[in-house]
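Missing here: one protein chain of the complex. Every other protein chain is in place.
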Amino acid sequence: MSQGFDLRRIDRRIIFLLVLIAVVWPLIAPLRLPMDVSPPVQRLYDRIEEIPAGSIVMLAGDYSPDTMPELQPMTETFIRHAFRNDLRLVVACLWPASPPLVERALLPLAEEFGKVEGVDYVNLGYMAGGTVTLLGMGASIPNTFPTDYGGTPVRDIPLMQEVENFDDIAFVMEVSAGTPGTREWVQQVQSRYRVSLGSGTTAVGAPNFYPYVQSGQLVGLLGGLKGAAEYETLLEYPGDATKGMDAQSVVHALIVVFIILGNIAYFAARRRERAEAR
Amino acid sequence: MRREIPLAITFLIGVFMLVDFFVPHHGVSAAAEEMKQWGTIVIAASILLGVGNLIRVHFRKIRRKSDGWGYSIMTLASMAVMLYFGGPWGTIEEGSAFNWMFLNMQVPLQSTMFSLLAFFIASAAYRAFRLRSAEAGLLLIAAIIVMLGRVPLGQFLTRGLPEKATLPWLTETIMAYPNMAAFRGILMGAALGVMAMGLRIILGIERSYLGGEK
Amino acid sequence: MERTCVALAVAALLTVSLAGTAGAQEAPVEEALLDAAPPDSVAPAAPGALAARDYLDSNDAGDKIELDWELSPDDGEGSCDVVAYRLWRSQSASSPGELVTELSPGQTHYVDQNLEPGAQYYYSITAYDGTNESAPIACAPVSGRVNLFQTTRLSILVLMAVFFALVLIFTKLAERGAELFVRRIPGLNAIEEAVGRATEMGRPVLYVPGIGEIDNIMTIASLTILSHVAKITARYETPLIVPTARAVVMSAAEEVVKQAYAEVGQPDAYNPDNIRYLSDAQFAFAGAVNGIMLREKPAANLYMGAFWAESLLLAETGFEAGAIQVAGTAMVSQLPFFVTSCDFTLMGEELYAASAYLSREPKLLGGLKGSDWMKVVTIALMALGAILNFMGFESFVNWFQTQ
Partner (left out) sequence: MNWLQLLFNGPPGTPASVVWGFWVAAILTICIYSFLYKDNPLYKFAESLFVGLGAAYWLALLYHETLVPKLIHPLFPGDSGDPVMWIRIFPGILAIFMLLRFFPKLSWLSRWALGFIVGMYSAVNITGFAQGDFVAQIYATMTTPLRSGGALEITLNIVSIIGVFAVLIYFFFSKEHKGVLGGVAKLGIWFLMVAFGASFGYTVMGRVSLLIGRMQFMLRDWLHIIE
């Protein structure tokens, strides 16, 4: 048992160091690996392309800083997509941390595209209540969000004169990190009010939502940083997600190697123990 | 009476919201809409309750000088400072001190906390994820395909092969068929569980949420 | 070209929204508009046919009318003359009535809301270029019908009623003491073997009830299983360590374990110091449990309840320490880590089934049996539907479409 070098006894901190190197090195010296686009991302992009200019779309930001690296690129790219196609944008959040995070992407992009607050876009901010808030929006968005993020009453906002409920929204993009999130939007809004819904989620949540993609309840799905990078590729505007893909590749390879090595060490040790026992 | 009234409220509001789902009449939907607005207010109060509880726990820790009470002072102090900027008299918008604290303190703390998991998962990959059975083997093989196929590396490794032999195609096929089927089964089973629970709550069979008899 | 068109539309909408509210501001905006588009006296071509119908195929409160029209030839790619469509609504055929809304170019769809159910409305639409308006295009009068039931949701109501009936019938049967068969969950055997091994080795058993709150159904199910485990450890006189992350869960766990020890006649073997509150913070909790694993060397680690990201920290250390590990959770994202690092895992509904099996509580059994037979109904329906759909009989399948 004690003979020789036992692969299983490596200090965790050495593993941590290897992971750190695997992340930092490709960030400093990019490998520029090729990028493919998966069907759910392509379908989401195509659906947004079909929306006539001038239509009102909604961005639902339901995430917090912990999942920002995955989801902020989706928010940014969707806003860019909407502004590029001259869609008007309403932002509504069920998570308290979302409004300032969306605002961080929204304000510079509005300036870049020359969009006017209150006319081309509005950030309605946060509202407590989760699922019940969604149902309230189904009846009346102005009653559910009486003021925007800055506290302006919605009846004083020109864009909101055209928005009563989901009948006036051509498409909803839900950027979701958990509950309330994609599942609640599908159940309460897409199912109940016939809304065209697309979603960007954390990688952890994405596999759960494939049934919704197959059934058409979601028109498309961005899963994790790779989904965000594919979306950036389609928009021909590589951002943080695309830049992170090389590091992502290297760390994945490292973890696959760890799993294989770990199992080899495990089975070797087991065989040795059995031999000793005999 | 202390239990009967809440149970009656639960029953009435529950049945009313069910009716609202099936009956589109204006009389129902107008009342239901106002109810939903009330829901957001009462939920907000319940969140206040949670935060209040947190404050109470830390005060208690400080008073009793229990383990790590110094950190509890830190927690309450940071809370007080942030509330000083963002309370009823303050402002929370872009450019405010409150916003600065959010972006430069809360954001890095929270996102770094969860990025620790990247290290932990790597360590567990090396030390604990084992092909201990045929089932676990199937799991790990699918995991490895997806891990490689969902990053550009997978495309790079299988470039030049026919489309249906590439890792990205294989990954998407796993996701869209067996993965989809299994999650649909889980979804439907979970839906039944939630519906049965909802029924028990509305009918007052399940009342553990009301807490113990006092 | 398209860009300027929309910019114009925005300017025009701005005029409209400002008009009336602030007279003083009217002039500059008007001027800006004049700068951008030289005044003309030619009205844009009228939009194409307008169609109005009761919204939701007569399935709503009757207060919404859905309108569709075809674009004016001057919209978009044409001469870019249209800056807005103006939709008019009237209660009589003779007058255009009031302006409902102005819509941006490119739009061909609108839902008019908050109308009086049953009243008859006449709609017309014009194309507008900022100064001139085209001839109105009208459509036949339309009214919304009041409905008392959403017929598209009939399938939901029927399936719900069947399911609820099953649940209530089985609950009643269980209350009356009927023998309701639930198969033994293999995970329970694994738990008992693990506890047995710990006893043989003379080392403690570690039971982590997750980090969920007490109202989490996984935590509740976990406490039922804890009671079962406590009875075995009490009989074998094996120490049982229960670390918790929530103060309320700790007191509940204390009650459960104490009672279990009393029930098997070993009240003195109960050691309150072994039920511990460690920390509310996720990673701090995981760190403290790992400390227990390394110091007190439990031979069996049981993880039952709601787990989040700390799952892999616990399972990794437990695996390293060489303990037998059995896990159970319905947190789907954590299941893969348990499956690959534990000897046995209760997956999803198995956790609830195990708790119903052990407690024999009527409400749990009723739910479990009701769900079971509903699954059978569902599979039969889906198989039948898929076959009928394949053969081209769509009416049966369409009954399940709820939109």
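The letters A, B and C name the chains in turn, as written, and every chain counts its residues from 1.
Keep this in mind: a contact is a pair of C-beta atoms (placed from the backbone, for glycine too) under 8 Å apart; a residue touches a chain by one contact, two chains touch by 3 or more.
Please read all numbers here as calculations on a predicted model, not as lab measurements.
Within the full complex, the chain left out of the display contacts the shown chains A, B, C. When the whole complex is considered, the residue among A:L18, A:I79 or A:A97 that touches the unshown chain is A:A97. Where chain B meets the missing chain, the touching residues are 2-3, 5-18, 21, 34-49, 51-52, 54-56, 68, 71-72, 74-83, 86-88, 90, 92, 98, 100-121, 125, 135-136, 138-147, 150-151, 164, 173-192, 194-195, 197-199, 201-202, 209-211, 214. Counting over the whole complex, chain A has residues 13, 16, 19, 23-24, 27-28, 66-70, 96-97, 99, 125-129, 131-132, 135, 145-147, 149, 151, 153, 183-184, 186-188, 190-192, 202-204, 206-208, 211, 214-217, 223-226, 240, 243-244, 247-248, 251-252, 255 touching the chain that is not drawn.
In the full complex, chain C touches the omitted chain through residues 153, 155-156, 159-160, 181-183, 185, 281, 283-284, 287, 332-333, 335-337, 339-340, 347-350, 353, 357, 368-369, 372-373, 375-376, 378-379, 381-383, 385-386, 388-390, 397, 400-402.
The working rule: only the chains that are shown with their structure count from here on.
When the C-beta contacts at A-C and at B-C are tallied, the pair with the greater total is B-C. Our note on geometry: chain A versus chain C, Cα centroid distance of 17 Å, whole angstroms.
Between the CA-based centres of chain B and chain C the separation comes to 11 Å, rounded to the whole angstrom. Shown for chain A are the residues in touch with two or more other chains, namely 208.
Counting partner chains per residue, chain C shows two or more touched chains at residues 332.
Within the complex, the chain A residues that touch chain C are 52-55, 86, 116, 119-120, 158, 161-162, 164-165, 167-168, 191, 194, 204-205, 208.
Chain contact summary for the complex, chain C toward chain A: residues 2-3, 6, 9-10, 13-14, 17, 55, 64, 101, 103-108, 111, 113-114, 332-333, 402-403.
Residues of chain C touching chain B in their complex: 56, 59-63, 117, 146-150, 153, 157, 160, 163-164, 167-168, 171, 215, 217, 220, 247, 280, 283, 309, 312-313, 315-316, 319-320, 330, 332, 336-337, 339-341, 343, 348-349, 352, 363, 366-367, 370-371, 374-375, 378.
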